[in-house]
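All protein chains but one are shown at their positions in the complex.
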Amino acid sequence: MKIELADAKKWIESFVKKLEDEKSTLNELDTAIGDGDHGTNMDRGAKAVTDSFDKKEPGNLADLYKATAFAMIQKVGGASGPLYGTAFLDMSKAVKEDNLELADLIQTGTDGIKRRGESDTGMKTMIDVWQPISEALKNDKFNQQVIDDALNSTKDMVATKGRASYLEEKSKGHLDPGAQSSAYLFESLLEVIGG
Amino acid sequence: MKIELADAKKWIESFVKKLEDEKSTLNELDTAIGDGDHGTNMDRGAKAVTDSFDKKEPGNLADLYKATAFAMIQKVGGASGPLYGTAFLDMSKAVKEDNLELADLIQTGTDGIKRRGESDTGMKTMIDVWQPISEALKNDKFNQQVIDDALNSTKDMVATKGRASYLEEKSKGHLDPGAQSSAYLFESLLEVIGG
Amino acid sequence: MKKIINNVEDIVPEMISGLVKTNSDLVRQIEGTTAVVRNDEKFKNNQQVGVVSGGGSGHEPLHAGYVGDGMLSAAVAGEVFTSPTPDQIYEAIKAVDQGQGVLLIVKNYSGDVMNFDMAKEMAEADDIKIKTIVVDDDISVKNSEFTQGKRGVAGTALVEKIVGGAARSGMSLDDLAKLGQSVIDNTKTIGIALHAATVPAVGHPGFELEKDQIEYGIGIHNERGYAVEKIQPSKKLAHELIEKILEEFKDQTGQFAILVNGMGGTPLMEQYIFANDVLKELDDKKIDVEFSKVGNLVTSLDMQGLSLTIMKANDEFIKYLKEPVTTIAW
Partner (left out) sequence: MKKIINNVEDIVPEMISGLVKTNSDLVRQIEGTTAVVRNDEKFKNNQQVGVVSGGGSGHEPLHAGYVGDGMLSAAVAGEVFTSPTPDQIYEAIKAVDQGQGVLLIVKNYSGDVMNFDMAKEMAEADDIKIKTIVVDDDISVKNSEFTQGKRGVAGTALVEKIVGGAARSGMSLDDLAKLGQSVIDNTKTIGIALHAATVPAVGHPGFELEKDQIEYGIGIHNERGYAVEKIQPSKKLAHELIEKILEEFKDQTGQFAILVNGMGGTPLMEQYIFANDVLKELDDKKIDVEFSKVGNLVTSLDMQGLSLTIMKANDEFIKYLKEPVTTIAW
């Protein structure tokens, strides 16, 4: 299964809407185990994506993901800016020639995050949502339950990357904020492609 | 009526004891309309007076008042240090030749405070205790009621000298901390000479 | 009250000891006192009028932080919010007099004025020439011949800078006193507090403000101000303070200097935002700001808040304000 330009745009638009709506949820999660700004950061990115789309309607998938990437890179800052930015930039490069299977697209993004963050699954980061979603898509089992499970799996992890890692054992018992924002991304995807 | 060395020493010793006991009362009064340190300041002075007497027993009235003055001048700081210091220094000078009538002694101290503070009665300061006590002594009417009335008279005054003056109208409704410490001084005197 | 201290009575001597230990190239402590005096090579050979200031502690870096080449010769620290005693001030005067006399810079509080006065009397008995200037820049308090008058607050740092520079350049005691007085006459300050200071010996804040309230016109010892109101955006606060201060300057042509001063518990971030708003508004008003400074210069323990100082300046003031000095904290 692939996602085409119109739906992909709806996907991103729904994502940025959720980011704006859930700004304080994300800030609260980040206050518990980080520095309290993940919502503010992503909200800034969300507005930048909207501005970018308003200024120049993306004409193809590569442009859409690239515009998303640039907005994130230039406006989010923090850890999540380069991570989401790299994910979407790599996705943009990957679809330049030809659209990809959704599973491969998300795996490309996941790999970008792993490379930029020098990280992998089990470290209580957004990767713990991206990677399981990518698997689920491969196995045609992508649904709300998968997203919820992936997100909730971060709760009992001990963080080893990102700010939450400084808390060591005490990082347990809290959802990872980046995992939550990624969950919004995939909930938006689910809305668009139908659960 | 005059006060002689032994009683004068009892007087000052009772005063410094009250200052130590009432340190926080004085701080609280000064917190309301000043900077909160009058108790701490006078307590430092009290300890210095005791130290001084311990080191060298004053041999006559002039020495007693001078030792009290120097302890106040060198250890109290703030406004009250030079004021009490000047009062006792002037009293010491005045009794050098011959002891004075108590009424004159206290008037000498009062005048010293007025000179050093460039101040007078009605300004919501310690003078509003010293001056009425001096009058009462002249008229042989010195008693607890006079002290209480003098002290309480400061309550409804608007301060025009000292830190409380910055509060203008808002300085009303509070006792002046320096008037309270002076009230302790005269309560001690009353104890010694009998009310 | 949570404070990083040992015994409350030891606060000032321990603080001065910490300051001297970490800055021994610049200052030394005068034995038996909590006064500090210049310790640099230049001072030892210098022939200039001594400049001594001091006052209660709790306003750091004022005054000890401004001892050094081009500013103060010595600074005397009293107990927290309490004027130092005359004997300490007298020792500082003796330590800096080089035969040209000594200027005392005193903030206008009864205690400071009286203690410095007594010290002056002591030094004059030693034939040291002494002049005193009394800083009273806080315009939130009414002045009148019959009252204590206005308080000395953040403008003191600017007075010390200008007078200190002029003293270094060889100005005579009489001229320094005149210069200082003219700086004082042209320097106006108002402060605001978001949260009162906690005097260590008292243990709780000097007054309470609601979660959304600020107080206008507070002093640097928790003296209450002229109004308690809801907090406004920085722009509006800047506007309020500027309007109040400019009423004091009939002539708004010529050069001005400004100081945005943090009270000790307010981050630099907020001070810069406020300074930005002040400079924008002054620029709109076509007021020529030739010198500006931002920072915790004259604090009030852990008070949250800031003050704005505006000085009507001239070439001489600006020159001395801009000159480099070698101090701990300017």
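Note that the chains take the letters A, B and C in the order they are written out, and that residue 1 is the start of every chain.
The rule we apply is simple: a residue touches a chain if its C-beta (ideal position, glycine included) is under 8 Å from a C-beta of that chain, and two chains touch if they have at least 3 such contacts.
No experiment lies behind these values; they were computed from the predicted model shown.
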Partner chains on view for the chain not depicted: A, C
Residue among A:27, A:107 or A:180 that touches the chain left out of view: A:27
Absent-chain contact - pick from A:116, A:155 or A:172: A:116
Contact footprint on subunit A, counting only the chain that is left out: 27, 31, 34-37, 39-41, 44, 73-83, 85, 116-117, 160-163, 165-168, 170
Residues of subunit C (touch criterion as defined above) contacting the omitted chain: 2-7, 11, 14-19, 21-22, 57-58, 60-61, 65, 80, 194-195, 211-214, 231, 233-235, 237, 260, 264-277, 279, 292-296, 299, 301-302, 304, 306, 329
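To be clear about the criterion, only the chains that are shown with their structure count from here on.
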Distance from the mean Cα position of subunit C to that of subunit B, given in whole angstrom: 31
Whole-Å gap separating subunit A and subunit C, where each centre is the average of the chain's CA atoms: 53
Between subunit B and subunit A, distance of the C-alpha-averaged centres to the nearest whole Å: 74
Shared interface positions of subunit A, touching two or more other chains: none
Residues of subunit C touching at least two other chains: none
